[in-house]
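Quick one: the structure is below, and I'll ask about it shortly.
Missing here: one protein chain of the complex. Every other protein chain is in place.
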């Protein structure tokens, strides 16, 4: 029912129970590409896993306020973007995202990310947003780089993926920076 | 972040933690009118009660899918509309709503209700929507009547309000009816 | 251990863990008749389902005070009658009941119902008791009619049964009425 | 609603939410006598404590099957008797009880206890019932002794009461013994 | 990481998640001997049962303070000793223990028990420690007898084992006694 329109064709919708089927189908379709960078892909083998994941992010929204949304293009689900658990004490949050096969390279995620950063730093008045990408995931790293994030460090062997441990590039954006450059 | 626009000035937003203050202020301002028909008004005496209520409806959304929204007019909170717990076995739900002082008589709630009925009967594919109003609450009863609901009965002394027990007029709308008349 | 005697042969006993077996057997025996009007019959296919149901009503009694009892005739389980969750704010409750094959037409349920209404309106001092029956279930509707309930409305397509959606006749009895007519 | 009649004047009723007031009043009235042998008396200083206790025993009944009852004489609450948590693996249970001021010495508790032992060893088919009394509590010890329990040991300094640690006399009754002597 | 050394070869370690494998292996190896006196042996048929048990004792430690430890000899797991739930009101606790095949008759358990009694009566300042053994389990009874416990009673048919019901010898040790004799 509720949406956030990025433009006439692209809208964000908070993930909800009725999205389990399109989300699982998108995962199936994009499995080969996604499994390289997303540790949960190989263990998401039936729709009940996706439904369980949606229940999890809805509960997190209810208890912590951290929202996760589907990205819809011409009413087809194209990907997911969301806040991880908000640290209300230190007023910081990190953002995660992925796109299904065929939706890359069109600037979709950069727009979606901009909306989420606005929400986090302006509406929720958080102090800091972080994006972490595997160092080898050039496409993913392009997003914080285009949006003006600062590369703050490389956390070594931070994540275990099917191909082995990968390093994490950590990008940060502070509220006062975002207010200036957006 | 997420909205449902009724027109250029009026939007619905899912109730969220950051709405506790405007919602409590609206309750304070409208207390005299609201307490006549809403049993929770007299026990909502500080903002933590409103925050607790919001936590409740967010948890209900996460577990049951029943959403509650604020109605915003020119970025001021004007009222609340929401689904009570959805009965997924029998695919039915009831809708509750109220408007703060100064927002009545403008057709706001009829529009908001129409959006929620669309959501319940078309998006969620439920079979039946119910609205129950105290028989003496003429303003509230006008809404299902204008929207074409059928008055199905009068449940006697169903609700205890400060002035005593009141009867409930029960209005029903079925999916196939709504598809025809909307 | 605890009973409520309706007469020398008929007693009510609160449903308890040790009744899972006779209750499941009665369900098995009466399955064909019951499934027409009771939505849970088709999904109660093994004794653990009945045990789970009993656990549920015992927990409801502990937390809410709403009791469910077996009806025993000559020490054989004949049926079930119970309060649904009590609404303590508005002091109202609804009653549900069913009889197994071979126990209909003897006035058993009318007596049992009378005892439960006494309990709800006199002992618990509730204000209103409601009974809802599918409009086509003539036998079930006979009970509130014989006991002097008022037919307050017909809620359309309120319940989904194997044969399709059915309407609900809603019957109500208020405390002051019951005190006069019982 | 449900009762177990010991004779025309004396009935047992499972403790329920609506008994909080008479139970707290009986505690108040009998405080001086009871505190000598019951460790919870000194910390039961308002009715909400009694209500909390009742909630506890009702939850225990729902989850474990161990019931606690009030003893009513001419419709006045006279005392309490109950099963502690049943050990379903080893099929044993212990019984606890107390009487309010003015109700001692009439054989009330011996009758009530007999009913509970019947329930535990015959209806629930448990193997063993235990009663533990402070060695100095002669009145309490009289009950298992009159009922034919075997004194199996004296557990030293097992319970902390206001006057200091006291020894526990442990009495046992086995199912086959009870079937023979009752 | 944390240990309590009984001597150069023997250490106690609090049971932790990483001990599931050696503990299940010890159970497998000793199954024939253990099942005679320990009711859980026959239902512990895969490592997940042992992991579940460990989770249980760790949760009990976190909520109640009652610790359970493995007994390690030359870095091999030899047995288990632990406190059952501590009764903080009456400041008493009971101790349970068992040794795997090949570790009996070396005084291991007497030393381990001495350490646990020190911990319970001196560090935790409890008032009473209890040990209960099946009367026929001579080896197990030797431990409280060697340590100076008092035999306080024989609880008849208290435990159901594969061979039938067995009696429990109850041994007690009070804080002031232990301070004198240790």
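Order as written gives the chain letters A, B, C, D and E; numbering starts at 1 within each chain.
As a convention for this text, contacts are C-beta pairs under 8 Å (C-beta built on N, C-alpha and C of every residue); 3 or more make two chains touch, one makes a residue touch a chain.
Keep in mind that what you see is a predicted model, and the values were worked out from it rather than measured.
Colleague: Using the contact definition given at the top, list the shown chains touched by the missing chain.
Modeller: Hidden chain contacts in the full assembly come out as A, E.
Colleague: Of the residues A:17, A:35, A:91 or A:114, I need the one that contacts the missing chain.
Modeller: A:91
Colleague: Among A:29, A:122 or A:154, which one is in touch with the chain left out?
Modeller: Answering carefully, the residue with contact to the hidden chain is A:154.
Colleague: Can you work out which residue in E:3, E:21, E:89 or E:106 touches the chain that's missing from view?
Modeller: Reading the full complex, the residue touching the unseen chain is E:3.
Colleague: Tell me which residue among E:39, E:65 or E:162 touches the hidden chain in the full complex.
Modeller: Spelled out, the listed residue whose C-beta touches the missing chain is E:65.
Colleague: Tell me, which residues in chain E touch the chain that this view leaves out?
Modeller: Interface residues of chain E facing the absent chain: 1-4, 12-14, 16-18, 55, 58-59, 61-63, 65, 67, 69, 115-116, 119, 123-124.
Colleague: Could I get the residues of chain A that touch the absent chain, sorted low to high?
Modeller: Residues of chain A in contact with the hidden chain: 39, 89-92, 127-128, 130, 150, 152-160, 165, 170, 172, 174.
Assume only the chains that are shown with their structure count from here on.
Colleague: Apart from chain C, which chains are still tied to one another through touching, counting links that pass through other chains?
Modeller: Connectivity without chain C: A, B | D, E.
Colleague: Which option, C-D, B-C or D-E, should count as the same interface as A-B once over half of the contact pairs match?
Modeller: C-D
Colleague: When the CA atoms of chain A are placed over those of chain E, what is the turn angle between 0 and 180 degrees, to the nearest 5?
Modeller: That pair's rotation angle lands at 120 degrees.
Colleague: Roughly how many whole angstrom separate the Cα centroids of chain D and chain E?
Modeller: The separation of the two C-alpha centroids amounts to 32 Å.
Colleague: What's the distance between the Cα centroids of chain A and chain D, rounded to whole Å?
Modeller: Taking the mean C-alpha position of each chain, the two centres sit 60 Å apart.
Colleague: Chains as vertices, touching pairs as edges: which of line, ring, star, complete or other describes this one?
Modeller: Its topology is that of a line.
Colleague: When you check every pair of chains, which ones turn out to touch?
Modeller: Per the contact definition above, the touching pairs are A-B, B-C, C-D, D-E.
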